[in-house]
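Supplied in structure tokens, the structure appears directly below.
With one protein chain withheld, the remaining protein chains of the complex are depicted in position.
Moving on, here comes subunit A:
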Amino acid sequence: MSVQQWSAADVAKKVINNEELFILDVRNADAFEDWKIDGHKFEYLNIPYYELLDGVEGILAKIPTDKEVLVVCAKEGSSMMVADMLAEAGLKAAYLAGGMKTWSEYLEPIKVGDLTGGGELYQFVRLGKGCLSYMVISEGEAAIIDAVRFTEVFLNFASEKNVKIKHVFDTHLHADHISGGRHIAAATGATYYLPPKDAEEVVYDYEPLVNGTTVQIGASNIDVGAIYSPGHTIGSTSFVVDSKYLLTGDILFIDSIGRPDLAGLAEDWVEDLRETLYKRYRELSDDLVVLPAHFMIIDELNEDGTVGKRLGELFAENHGLNIEDEVTFRSIVTDNLPPQPNAYQEIRQVNMGKITPAQDEQTEMEIGPNRCAVR
């Protein structure tokens, strides 16, 4: 039997199409517990590669022969070794090229819907990290919101669609991933916007993004309008796109809400978070479709792989929007919070422009789940 190599795009298709897959993850147990490739119908076996150096005979009985088997490790080397051993034992096995490192970086662009006058809205789903970026396209122009650091993906997509990137926004200063926003703006001549309250320490020029900031994309006037919605950070800003979509950044997710502590000021910002979720958002139309900057679990994906849900449904179903008592709310979002994202303080420094690590260091910093939410 020969060993096949799968790309991250191949795995992404399995996730989005709800296909079955058996993953033999050969990283150590801590790494697997912390973060793995999530799929609705995926099964897993975690055996570290260093327990298989003498052979795979001991685990053959645990590996199905009627399913596709993918061996996964941190970078690739160990999964190739183990996939080879499985193949020699007569099993059909594949390995993931680039391992979890490449999985963490893969972006799948998926169309969310059509906008007025032939416009389109795309969501870039970073399955491995749970980051969501957006591109609004209309009549030869584009705006990008919360771009991750893989700038070529956005630049290539824009050139495929034959649109010019005019505006680039970050809803807030991100703490879990490195923003590509200002680099895309520099490469295209677009304007880069950031909320000034999050930007007190940044060392580059930007256009202030404040309540009421509105841009039009294309001649048919698709509005991208900003709503000040603090709580995850003091500057956090949401967008209403074409009166249809509400881009909530890291304030409101499908099955969770934002955490107020990643800039070290949970106690100060908890009331802002409460006011945004329980007052500001309640004044908006229930029919807006919420599109967040993250998902945390695979169940938050829709059938087509996108992540989004009507605001009215979230008011009914999202636990974080249904905590009547303010004291309970305060306690839930400030006590017993999940661990912070990997290297979040350094990531904030990068996003402020204060440090510029090499690409492979940036990759290391972003390893692991995003952990931006409170459930």
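Quick notes on this one:
Please note the rule applied: a contact is a pair of C-beta atoms (placed from the backbone, for glycine too) under 8 Å apart; a residue touches a chain by one contact, two chains touch by 3 or more; residues count from 1.
Keep in mind that, in the parts below, contacts and distances are computed from a predicted model.
For the chain that does not appear here, its UniProt entry gives the protein name "tRNA 2-thiouridine synthesizing protein A", which is one of "tRNA 2-thiouridine synthesizing protein A", "Stage V sporulation protein AA", "Fe3+/spermidine/putrescine ABC transporter ATP-binding protein" or "Carbon-monoxide dehydrogenase medium subunit". Contact with the chain that does not appear here is found for just one residue of A:Glu33, A:Glu51 or A:Asp287, A:Glu51.
Note on the undisplayed chain: of the listed residues A:Gly55, A:Gly77, A:Gly312 or A:Pro339, the one touching it is A:Gly77. For subunit A, the residues touching the chain absent from view are 28, 30-31, 48-51, 53, 73-75, 77-78, 81, 364.
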